[in-house]
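Of the protein chains in this complex, all but one are displayed in their positions.
Labels run A, B and C following the written order; every chain starts at residue 1.
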Amino acid sequence: MATAGLADNPTEEESMVTAKDVAELLATHPGPSEVDRETLARCIAECFDCARSCTACADADLAEEEVAEMRRCIRLCLDCADICDAAGRVVSRQTHFEPETSRAQVESCRRSCSACAEECERHARHHEHCRICADTCRRCEEACASLLDAIG
Amino acid sequence: MATAGLADNPTEEESMVTAKDVAELLATHPGPSEVDRETLARCIAECFDCARSCTACADADLAEEEVAEMRRCIRLCLDCADICDAAGRVVSRQTHFEPETSRAQVESCRRSCSACAEECERHARHHEHCRICADTCRRCEEACASLLDAIG
Amino acid sequence: MATAGLADNPTEEESMVTAKDVAELLATHPGPSEVDRETLARCIAECFDCARSCTACADADLAEEEVAEMRRCIRLCLDCADICDAAGRVVSRQTHFEPETSRAQVESCRRSCSACAEECERHARHHEHCRICADTCRRCEEACASLLDAIG
Partner (left out) sequence: MATAGLADNPTEEESMVTAKDVAELLATHPGPSEVDRETLARCIAECFDCARSCTACADADLAEEEVAEMRRCIRLCLDCADICDAAGRVVSRQTHFEPETSRAQVESCRRSCSACAEECERHARHHEHCRICADTCRRCEEACASLLDAIG
């Protein structure tokens, strides 16, 4: 029961359960890349989670009364959703794994998550969706950094 | 420990944990739609999971020795990833929720998951990634059907 | 010089030139579907154009002073970009062409374009980007309807 101790932080629990699931699917690939599987699985899981979270946060921002003050947050969330989505797809592919192109997209994702987290953190006290989204972006940023180390 | 009893089926466990997490984020929206939140959260979670699973399955198919026999599976997995991704994004948006357009995209997603599951099931005995992907598609198909009922 | 007479309507000119180019690429496929090539090419071209136009219109809406009144337009443009993108990808695939799944996604695209065009048309007198985007959506709606007829 590896997930038991994390009851207080459901999004982190979810993230770990998802990564375990992604690792299981990666293990079935007939010709996997040499990248460390756990690190890869965590990055894939975080990229898709972050795409989902940023899509929802951009939409919640749009419904806020002071939408005019949320413009930058909306813009960065939309970018981050698109960039995470592409990164998640690229690193999911193990056939003829390409360190060069994967690295550049994961680096783009790391930067986008960092920028989006920073903006969401500015609104985290007023908007709970921004607090949750900032946490998700920070986890994805870390997972991308770890994968960049693993790709070398 | 709501997830404890599901240890035998990690992908379903993951799906439930993710849906709980998505529901939590939906609950922070300043003007949510009237669609039942649990049903919506489950569909969002399944759409993103299925996009991820189909992307990985298409790539694993491509690395199989008998790739020529996996062409239809690859094609349907690529379609399903794209359609699930669009459906997951559309139903994540609660601001000015549009039953008409949401329904059509969720319906397209339900059909695509059904077609992709059927093809993956044909290869499930030989390829574990197809077995896992078929399960994910079937869960997404069900989640879409439930959401279609809830939208009305 | 088939494009010469269309100088007054550059977006329609562009659309025709793009469709010709897409048809040329489709003609190189080793096992094309039986769907009429010109109709298919036009739909592919319009889907990608519409995804591009809706992405730009949502962003321009967001920068408008009265952004609060543009919320529905932003939401529908974001949906339409995602749905058109998925439709454009699905119908681009000729290998093991699937009438069932293609039809459902093209139908979703047709509806989304119609809803988005209707909303953009409401703002067309005040915002030139909405006028252009409405035109693009209407063209994509028509191209989807034609493709649905052709698929049968």
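Assorted remarks:
The rule we apply is simple: contacts are C-beta pairs under 8 Å (C-beta built on N, C-alpha and C of every residue); 3 or more make two chains touch, one makes a residue touch a chain.
Everything numeric here is computed off the predicted structure, so don't read it as measured data.
Contact with the chain not shown here comes from a single listed residue; of A:C50, A:V67 or A:V90, that residue is A:V90. Only one of C:E13, C:D36, C:E121 or C:E142 touches the absent chain when the whole complex is considered: C:E13. Interface residues of subunit A facing the missing partner chain: 71-72, 75-76, 78-79, 82-83, 85-86, 89-90, 93, 95-96, 98, 100-101, 104-105, 107-108, 111-112, 115. By the touch criterion stated above, the residues of subunit C touching the omitted chain are 1, 3-4, 7, 10-11, 13-14, 17-18, 20-22, 24-26, 28-31, 44, 48-49, 51-53, 55-57, 59-60, 62-65, 81, 85, 88-89, 92-95, 127-129, 132-133. Residue positions on subunit B in contact with the hidden chain: 58-59, 62-63, 67-68, 71, 74-75, 78, in rising order.
Everything that follows uses one rule, which is that only the chains that are shown with their structure count from here on.
The copies subunit A and subunit B differ by a rotation of 180 degrees on their C-alpha atoms, rounded to the nearest 5. When every chain is reduced to the mean of its CA atoms, the largest separation from subunit A belongs to C. Chain geometry summary: the mean Cα position of subunit A and that of subunit C are 30 Å apart.
Look at where the CA atoms of subunit A average out and do the same for subunit B: the two points lie 18 Å apart. Look at where the CA atoms of subunit B average out and do the same for subunit C: the two points lie 25 Å apart. Residues of subunit C found to touch two or more other chains are 71, 75, 78.
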